[in-house]
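Structure incoming, see below.
Excluded from the complex is one protein chain; the other protein chains are retained at their positions.
Chain IDs A, B and C follow the sequence of writing; residue 1 opens each chain.
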């Protein structure tokens, strides 16, 4: 070990002594679900944060390791508490991650934003993603109760609008399907390389996307060894995708075909996207636009040659992999993108956003290689 | 038990005594693969046939139950032999099923058709499906060696061209992906209800479709817990689909987008098909056309209401289930169809075709309910 | 088609005209669970029975095909009803299958047995399996409310006590784990070839065994890609196994080690059973005892040579496959047995028992080959 490295070790040791002093405190609201557990996996190895509060509803009062025994080898994790009982503590935190059902989310975030104006809130629900309150009401069946905060909230995919995220107080963390769609489509629409009028997104999702609440449809025997489409022409991620694609090409009436499928994998989203080329563009042009756009990004990668993304290539990581193929139908191309729905599609992106909001290196705590097989 | 039923029992008992006399003898060439094993599952409980010959290449000389121990409780199954060594016996059979690799198939079928002109041949390979020899050469990289037989061969999906099948000598059994596509699309094209110019078929397949030959890409760890597209814009089932859809609407230049995906299920194909409506048609119109078309069919079923097909609903059976949904994009509809690739997509349809060719009730030996879960 | 076969066809056709007259009517109580659906799969193709009543609790009022769309291609299935609302109809049936939770079962069967003394009742729950009411109370936490019927009930595995089944009014259909254990162990204990004092049963089960009720522990993501033991030293199938093994060797204090595991497969039980040989017996001796015992049985098969059973070899069928291996530890042998928990472990065996009770051929409606892959 060189002298220099030795010095590092000494400094590191010193730091450990007063480590908790300088750390940012975070709360995870709704920690008993899969996105909550994934946040724990990430934050708990993050060198600059301390997980201070974990809330849950039905599981309140239990140890976190009781409901997620994979953390049982860790000591000193906070117990799960009702959010009301921990409100004081939450308001003293630096960051609160909200993994709560929609509706509930509005109410709690309103309270927190009011009582703790400096608290950074990263919301993993859908409640603050749609900018148009009418659109929200149409898709969610009731009026939004915090329209002001909805306006304030910043919808954030770092690779697309990094600057806006930096100063956000309330961050609307994007949905899993919309993330996998926007990463390839936004730059292509911005470049005017594809038509906004004929986009078909055929999406295949793993089952963590459905959450941990016990429902017959997500029992092992109902999901294993088969596939089906669901929410066809009616999934709530459609307006989110449309809002963002519309923004990318300055149109406010983009309508996409978005067809999600549920399949037997735990993590992962694969989107096969069918687009019409404009202005004589080719698939190779699309690929070049994407390569150029993401050449300095750590988490978004355009695959070489004809290699197509597999969800296995990115499992457990914060990566998005993509590629473009020329369709045999003239004037058409096929784009495939893959993310881990719990990582780049939820908790990984949330931590990436947190890093930006707190001024940490964007990949801190996220240098996790994919797990394969 | 009523007298009448008793009588039946007596007759049945008598029949058992001389059963093998009246049975049709069949040969399965290439019996060691999954489609061969599936034919065995069906034929071996079929009341009118006797499996007389089983051929294999590398496994020749072995007992069938050695390579498929699920049949070990059955006695008297023929041993696997090299096809050359059983040629005499095959030519004396009534029907030969060919589950051989393409190329090899042409050669063997030419020989059999020449030496045994009365033999009914049902070919499960792709060798006799394309009518245009140039198209064959283009997609398979070498000239077809039996172009005359290719002309003679009948491409047969009973629900679509039952009459042609009846008198076929050489039956080109359709591919799995093309079957799942044609069953909904052919009637709609025939009715002029959808455009032939903008058809996108996003297909998801189980792994039996890849066969039993050991390849890295189909190892458990390479397929489990993930999904990927393959053969994008280059899969050999595309020209088969295009030929048949073209025939349905009397055009010879139909080009479709066909994107297959491999996923972790053993059996099943789900196709999500995106179509453009013509002449003011609606999704409801499409559904009515399909209901009308298939109302008397046993194996093709249009689901009620908004229920969408799952591969689990038809696993192990000869069924095709389908439904139609109005897209949010105006003028578009989404069709979903599901089959078991080894059944309606291969061996089940082959037996259905055999039943027609031999004059048996079409569902004989195929009254098998789906296995769920 | 020979004349004889033609005659059969004519008789069969005549029969179809008055078929429903001679058929036995059956009710399935608790038809919404997996064993209920499996009974439907079997009975509905059974040539001598008519499914007359289907009951359910939460799903009452719905069409059966709404909850099991794989049956949607069938018409004329009875609607699901509350059992109280169909009591009259049930009492007029010939057979009632009870797929109800324990506790409830006792109450309903008491009522039915009282009001319809001729009704044959086949109970798939655990309520009538234990002969000792104290043992029942110990394991189920409350006194049995129908001890007389408990005494009357016949515990029935056809291959073991076929004669007792014939005249049973109330048939206690064995548990899945106990069936896979008894088929190899009972003959060996009866022959005095193994010790009753050192039996270790390591069992691996598919997830249908847990039923269709939504519980977190059986969600896809909690079961996929992993395995765990559960109910160790406390599973309620242990006393059932011990009672039956004790009966086989005339001891009433047999205690076995029984350790079940839950794993990612839909159907199937594999039991790896570790036994001590007695009286100088070898593994080959054990195998010969089993071969001799089951040589005329259609559903129980001892595999040749060193081939070990896989659950895949019997999936979807009523088969039990088994084999015996000499352990490297002197004086020990390893037995492996496999069944489909929904078939030979539940509904298949129930139909086999019904066939015996009604005087039909034992394999009627059960000639179903395994589905592989």
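Here, contacts are C-beta pairs under 8 Å (C-beta built on N, C-alpha and C of every residue); 3 or more make two chains touch, one makes a residue touch a chain.
Computed from a predicted model, the values in this text were never measured in an experiment.
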| item | value |
| --- | --- |
| Contacting the left-out chain in the complete assembly, out of C:135, C:225 or C:297 | C:225 |
| Chain not shown: contacting residue from C:25, C:310 or C:363 | C:310 |
| Touch criterion as defined above, residue of C:31, C:336, C:354 or C:368 at the omitted chain | C:336 |
| Candidate in contact with the missing chain, chosen from B:52, B:266, B:317 or B:355 | B:266 |
| Missing-chain contacts mapped onto chain C | 198, 200, 202, 204, 206, 221-222, 224-230, 232-233, 238, 255-257, 259, 261, 263-268, 270, 272, 274, 308-312, 315, 325-330, 332, 334, 336, 373 |
| Chain B, residues in touch with the chain not shown (by the definition above) | 34, 207-208, 212-216, 218-225, 264-266 |
| For chain A, the residues touching the chain missing from this view | 1-2, 4-5, 7-8, 11-12, 14-15, 18, 21-22, 34, 37, 41, 44-45, 48, 68-73, 207-208, 224-225, 266-267, 298, 301, 303-304, 307, 310, 312-317, 319, 321, 367-373 |
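The rule is short, and it goes like this: only the chains that are shown with their structure count from here on.
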| item | value |
| --- | --- |
| Chain nearest the overall C-alpha centroid of the shown protein atoms | B |
| Centroid spacing, where centroids are CA-atom means, of chain A and chain B in whole angstrom | 42 |
| Chain B-chain C separation of Cα centroids, rounded to whole Å | 34 |
| Geometric centre distance via CA averages, chain C-chain A, whole Å | 46 |
| Residues of chain B engaged with two or more neighbouring chains | 224-225, 266-267, 310, 312, 315, 373 |
